[in-house]
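So the structure is just underneath, and the comments pick up after that.
Of the protein chains in this complex, all but one are displayed in their positions.
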Amino acid sequence: MFYHSGKLQYQVRVDRPDPQFAKYLQQAIGGVEGEIRVAMQYFFQAMGARGDSKYRDMLMMTATEELSHIEFLGHAVALNLEGAPLTVQEDAARDPIVHAIMGGADPRHILSSGLSAMPVDSNGIPFDMSHVYASGNLAADMMANAMAEGSGRVLASRLYNMTDDAGMKDMLSFLIARDTMHQQQWLAVIEELGGMQAVLPIPNSTPTEHEATEHSYYFLNTSLDEPTPEGRWTSGPSLDGRAEFTVREKVEPLGQKPDLGRARPNSGTQIEQQ
Amino acid sequence: MFYHSGKLQYQVRVDRPDPQFAKYLQQAIGGVEGEIRVAMQYFFQAMGARGDSKYRDMLMMTATEELSHIEFLGHAVALNLEGAPLTVQEDAARDPIVHAIMGGADPRHILSSGLSAMPVDSNGIPFDMSHVYASGNLAADMMANAMAEGSGRVLASRLYNMTDDAGMKDMLSFLIARDTMHQQQWLAVIEELGGMQAVLPIPNSTPTEHEATEHSYYFLNTSLDEPTPEGRWTSGPSLDGRAEFTVREKVEPLGQKPDLGRARPNSGTQIEQQ
Amino acid sequence: MFYHSGKLQYQVRVDRPDPQFAKYLQQAIGGVEGEIRVAMQYFFQAMGARGDSKYRDMLMMTATEELSHIEFLGHAVALNLEGAPLTVQEDAARDPIVHAIMGGADPRHILSSGLSAMPVDSNGIPFDMSHVYASGNLAADMMANAMAEGSGRVLASRLYNMTDDAGMKDMLSFLIARDTMHQQQWLAVIEELGGMQAVLPIPNSTPTEHEATEHSYYFLNTSLDEPTPEGRWTSGPSLDGRAEFTVREKVEPLGQKPDLGRARPNSGTQIEQQ
Amino acid sequence: MFYHSGKLQYQVRVDRPDPQFAKYLQQAIGGVEGEIRVAMQYFFQAMGARGDSKYRDMLMMTATEELSHIEFLGHAVALNLEGAPLTVQEDAARDPIVHAIMGGADPRHILSSGLSAMPVDSNGIPFDMSHVYASGNLAADMMANAMAEGSGRVLASRLYNMTDDAGMKDMLSFLIARDTMHQQQWLAVIEELGGMQAVLPIPNSTPTEHEATEHSYYFLNTSLDEPTPEGRWTSGPSLDGRAEFTVREKVEPLGQKPDLGRARPNSGTQIEQQ
Amino acid sequence: MFYHSGKLQYQVRVDRPDPQFAKYLQQAIGGVEGEIRVAMQYFFQAMGARGDSKYRDMLMMTATEELSHIEFLGHAVALNLEGAPLTVQEDAARDPIVHAIMGGADPRHILSSGLSAMPVDSNGIPFDMSHVYASGNLAADMMANAMAEGSGRVLASRLYNMTDDAGMKDMLSFLIARDTMHQQQWLAVIEELGGMQAVLPIPNSTPTEHEATEHSYYFLNTSLDEPTPEGRWTSGPSLDGRAEFTVREKVEPLGQKPDLGRARPNSGTQIEQQ
Partner (left out) sequence: MFYHSGKLQYQVRVDRPDPQFAKYLQQAIGGVEGEIRVAMQYFFQAMGARGDSKYRDMLMMTATEELSHIEFLGHAVALNLEGAPLTVQEDAARDPIVHAIMGGADPRHILSSGLSAMPVDSNGIPFDMSHVYASGNLAADMMANAMAEGSGRVLASRLYNMTDDAGMKDMLSFLIARDTMHQQQWLAVIEELGGMQAVLPIPNSTPTEHEATEHSYYFLNTSLDEPTPEGRWTSGPSLDGRAEFTVREKVEPLGQKPDLGRARPNSGTQIEQQ
C-alpha cells in the first residue's frame, strides 16, 4: 500500500522559466528513458517477483522512489512554464524571439495542460506501457533495469548540458546521482547471484537439450566485404564459461528456399494465385 | 547495402500445423522480445555509432542476421496456418474443438493476412519502433542489446515448451542457441571496454561536478514497515569502484511543498482558480 | 514524496485460479476504465493544480490510493494464473477444455510476463498515457474524474458478474465501494464550487464577448426525418442559468462552399491540379 | 444513414494565414479535446444505446453536428497554410523569422498533407479511437460527454486567445458557443433522469450486496503529514443520499503481504527463482 | 455540413447471434481495411482537394456513404452480441462450449461496451488515424483509395465465408458490391486524367532535373543467388512511356563506407567514443 508526504523528495528551483526547457524535461518524465517507465517497470516486476522475496521488496522500494522523481520533475516543468505567453498580439507575432520561443515550446503545454507537466515525451508523445519490461525472469529484469537507468543517466546528463539555470542544474545533479546508484543496484543483484557467468545464458534454467549448442558460440559475419571485427567475442572462453567463442564467415544458408505453393480457394486471393 | 539469398538461414519444418501456435510465434516476430526489434535496434545503433568502427560493423552484421531470423519465423507462421478454417458451416460452429481452435487463433491471420505472418505480437498488436533503443552511448546500447537478447531467449524457451511439434522444437533450439551467443556478444564488448567497473556509471563521461555524489551510493528504503533488503547493494564497494554502498531508511523529504499559486487570467481555468 | 507499506490495501484471495479471468482483470489495471489511468490522472492533475491548495492535496491523496489498487489487482492477476499450462503435450492439445482455456487466456501471460500482471487491458493492449486528462481547469478535471470513476465502477460491476470465485467477488466488492466514494468525491468539489450552475459553462472564465452566444442555447436537430427528441435540453432555463433552451430544426448551413483553388507549383501535386 | 450539404456549417475566414496557428488548430480536430473524438464518441454511443430511444436520436444528431465541426476546422487549417514556404533558398534559411515560422509549423503540413488538415493533434500525433468512450451505461456516457465538451471549450477558449485573426476569432466564438450548449445538453439528460442523486452511484443497477458499503463513503487520507482537506466530501450526506461522508486517516493496510512463492520449472525464470 | 436519416443505409438482420462473429466484424469497422478508415480518408482528402472541384465533391459524397457503412456494421455487431453471457456460474465455466465461446469473444464487448460495437479491429486494437492517407496529390490519393477498397473487399469476402448466417451474408454481399464500385470509381479518376501513362510517375509535376533518371528504369536484383524474375518490369517501355525497362544484377554499392568519426564531448557518450 502506498502513502505520500506533501513535500517533494528534492528541492526544485527555477531561476529563469524557459518553456522550451519545459518541453525538454518532458523526456525525463514521459520518455522511454524517463521516470514513469522505471516507476512502473519496477512496480510490475515487484508484483510478479517469484523466488527470494528480498528482490520483490527492493523493487517496490525503488519503484516508490521513482514515483517521487516524477513528482519533482513535474513541478519543474510547471515552474519552467510560468510566464509562457497565453495571448497573442500582432506585434508579438512578428517578433522573431517570441515566435521562436513559441515554436520551440510544446503547444499542448498551452492548449491542453494549462502550463503543467504531461505524461508525454519531449515531442508530446504519450508514454505507453509497452515499455514496462517485466519478464518474470530475475536476471532479464535486472538487465532491463540497469539498461533503463543507463539511458536515464545519459538523458539527465544531456539535459544538464542543455540548461544554464542553476536551479535546474542542481535538480539534475540529484537525478544523475540517483541514476548512478540505481544502475549499480540492479547489477549488484546479478553479482550476488554469482555474476555474469552464473546467470548467463538467460534464462539459465533452459535445459541444454533445448538448445542447438553447436550454434551457441560463434560470431556470424554476415558481411560480404568486411572482415570480422575481432574482439572478446571472437575467441576465448564464452562469458558463461561453457565453451569457446569462434567465428563463421561467408556462411551458406542452412535452410530451404521457402515455398507456400498455391493459394486455397476461399482465401480471398486472386484467382491467378489459386 | 543489403543483399539476399533465396534460402532461409535455418531449416523450417512444421509437422502438424497449429493456428494457435502460429499466434504464439508472432510474439517472436513482432513482440517487444522479438526479432524485428533487435534487427532494427542493431541497425539504428550501427547507423549512429561513433568511436571505434568495429562496433559499428559488429552491430550491422548482427542486424543482418536478425533480419534472417524474421524471415524463417515468418515462414514458420505461414506453415502453422496451413489448413486453418476459411469457411464456416453450422455444424462446425457448434463443434467445441473447432470453436476452440478458432477462438485461440488470431482472427487477422484469416481476415487480414491470408494465412501469413504479420509484424505483430501474439495479441495482434503491431510492433512499434519506440522500442528501438539506440542512445549513441555504446555501453548503454550494449546493455540494451544484452537485455533484448535475454528477453528473447526467455521467450524462445517458453515457446519451446508450448509446442510438441518436432520441427518447431528444432527451429526454436536454433533460436535459443543464437540468443545465447548474442547475449554474450554484447556483454563481451563491455568486458573489452574494461568491464563493468570501467563503463559505470553510464555515461562515464559525465563530469563529477555534474553529479550530487552525496546521493550516488545509498540504497533508499522507502518502505514504512519493511526492513532494508540487505545485499551486495547495501554495503561494500560500489560497482564503479568510486565509493562504498550505504543505506538510508525512513528519510524525510529534502524538498519543499510544491505550490503553483493561483492561475493567470486567460489560462482557461475556472474563475475560482484565478 | 511517496512511501510504501509491504502489505496490500485490501486482502486478495483466489479460491480457484482462472487464467481467463486473469485476462479479464487486466481491464481493471491497464484498461481505459482501470486503475493506472486514475492513479496517473489524479497525480498529474495534482501536479498542475492552481488555486486553493486543498484540491491539490485531495488529488494527490487519492492518486496514492489508486496506486494501491493497482497493487492488489496485480496480485489478483498473478494468483489467477497459478497453475496455468506452461507446457504442451499432444493429448492436451487435443483436449477441447485445455484448448479452450488456452484460447481464452492472454498468451503473453505465459510468454512475456511469466504468469504475472502486465500494464495492459483485457486484449493485451498496453495502457497509453494519452488517457490522462489533466487540463488545468478544476471543473473540467473533476468531470473527467467522476467520469473515470463511473466507467470504473461499471467495469468492476461487470467483472463481479463474470466470476463465481468468492475471493474475487470480495475484492471486487471493495473496488465497487471505493469507486462509489470517488465518483461522489469529485462531484462534491463541483457542489462546493457552487454547483453546476456556477461552474458552467466550463471554463466559466471565458469572457462573454468571446462567445457567439446566439448559438449557445439551441439544440440542433440535424436529422432529415426524425423529430426533435424533447427533454430538459429543448426548453426551460439553461443549466448555467444564463438563457432558455430552444431548438433548431432543418437548418441551412451558415457557411460557404469551401474552395482551395488550384495547387501551387512545388507542392508535390499532379500538374493537373496546378 | 448520412447525407451532406456542400456548404460549411459555419463561415470560415482567415485574414492573415499563419502556419503555426494551423498547427495549433489541429488540436481541435485530432486532439483528445477535439471534434473527431466527440463525433465518434456520440456516434458509437448512439449505436449502442439501449433504453429510451430518444437518447439514441439525440446522440446521433449531435454526432452529425460534430462531423460538420471537423469540416469547417479542416478548412480553417488549410486556409492558414496558404502561402507557407514550400522551397528553401539559402538566404531564407538564415532569416530568423523564416526559420522560426518553419520551426513552429508542423513539418507534415508541408511534407505529408500538401498544406491541408490532418487527423492529428498539435504535435502531429494521430488521433486514436481508444478515446471514444461508449460504455453502454447512459449516465457514464453523459458524464463522458459533458467532460469532453468541457475540455473542448477550454481548448477553444485558449485557441481564441492565441490568435489575433478576426476571422479565426469569429469561428472560434461559434465553437465556444456550441460547446456551451453541448456541455449542458448531456448534463440535462442526467437532470431528466432525476439528477445526480438518482443516477449515482453509476451504475445505479449494481445490487447493494455486490458492494462492501462499509468502504463506500469515507475519504481516505493517504498522506503521512498533510491534514485531511475538509469539504463537502468529508461530512454531510453523500451525493447519492444513501449515507454520510466520513474520513479515515493514517489507516493501516487491510490486506496481506503478497507472496507468490517460488517459480515453477518450465516457466522461463532463473534456476535460483525455482 | 452533414445530415442524418434515422434509418440505416441497408437492412441488417442476424438470425443467430454469435459473439465470435461480432469480434470478426470489428475488423470491418475499426481495422485498417475497415470503414472508419475510408470514411475519414475520403473526408480529409476532400478537405484538402485542390484543382478541379468535382473530385472534392466526389470524395465528400463517398465519405458520407462510408459513414453509413460504419453505422449498419455497428448495428450488426450489437445484434451478434445479443444473448452473450454476462454472468458466470460454476457449471458454465466448466462447459467447454461456453468456455470456447467466451474465449473467442472480445472481452471488452462484455466489459467495456456493454454488448455494442467499438471503434476497434478484431483484436480489439483501436483504429488510429495515421492510416488516413491524404497527400494532397490527386493521383496518389486515388491509388490509396483504390487500395483501401481492394483490401476492404478482400476482407468482406473473407467475412462472408466465415459466417453461415443468412442475414449477415446478405449484408456482406451489399458491402462487397459497394466495394466493387468504389474500387473502380477511384481508378476511373486516373483513367479520366489520361490513364496510368499520364499520371505516372506520381507526382508528375516533379521536374526531370530533380530526378537522377539514369536510375529510374532498372529493376534491381539484390539477390546473391536467385535469377532476375522476368516480366513486364524488366523490359519493354516503361509505364510512363518515358524510357525502356532494364535490369541490373550483382551491382556494387555506389556509396562510401559510412563513418561518423569520434563523438563530441558533452554528447552523453562513453569517454572511449570521444
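Going in written order, the chains are labelled A, B, C, D and E, and every chain counts its residues from 1.
The criterion applied here is as follows: a contact is a pair of C-beta atoms (placed from the backbone, for glycine too) under 8 Å apart; a residue touches a chain by one contact, two chains touch by 3 or more.
Note that the structure is predicted; figures quoted are calculated from it, not measured.
Asks: For the chain that is not shown, enumerate the shown chains it touches in the whole assembly.
Replies: Per the touch rule above, the missing chain touches A, B, C, D, E.
Asks: Of A:G48, A:P203 or A:G268, which residue touches the hidden chain?
Replies: The one listed residue touching the chain not shown is A:G268.
Asks: What is the set of subunit B residues that contact the non-displayed chain in the whole complex?
Replies: Touch with the absent chain occurs at residues 1-9, 30, 36, 40, 43-44, 47-48, 50, 57, 60-61, 63-65, 67-68, 70-71, 74-75, 78, 112-120, 126-130, 132, 134-137.
Asks: Take the complete complex as the reference. Which residues in subunit E touch the chain that isn't displayed?
Replies: Spelled out for subunit E, the touching residues are 3, 5-12, 32-33, 54-55, 57-58, 60-62, 64-65, 68, 71-72, 75, 78-79, 86-87, 114-116, 125, 128, 130-131, 133, 135-137, 139-140, 143-144, 146-147, 149-151, 153-154, 157, 160, 169-170, 172-174, 176-181, 183-185, 187-189, 191-192, 196, 200-203, 205-206, 210-224, 226, 229-233, 238-240, 245, 252-258, 260, 263-264, 266-269.
Asks: Considering the whole complex, not just the chains shown, which residues of subunit A touch the missing one?
Replies: 18, 20, 23-24, 27, 31-33, 96-97, 99-101, 103-105, 121-123, 125, 154-155, 158-159, 161-164, 222-226, 253, 255, 258-263, 265, 267-274
In the analysis below, only the chains that are shown with their structure count from here on.
Asks: What's the farthest chain from subunit A if centres are computed as the mean of the Cα atoms?
Replies: E
Asks: Could you give the separation in Å between the centres of subunit B and subunit E, each centre being the mean of its C-alpha atoms?
Replies: One centre to the other, that is 28 Å.
Asks: Where in subunit B do residues touch two or more other chains at once?
Replies: 3, 5-7, 32-33, 86-87, 96, 99-100, 103-104, 114, 123, 125, 135-137, 139, 154-155, 157-158, 161, 202-203, 205-206, 222-224, 226, 253, 255, 258, 260, 263, 266-269
Asks: Quick one: label the inter-chain contact graph as line, ring, star, complete or other.
Replies: complete
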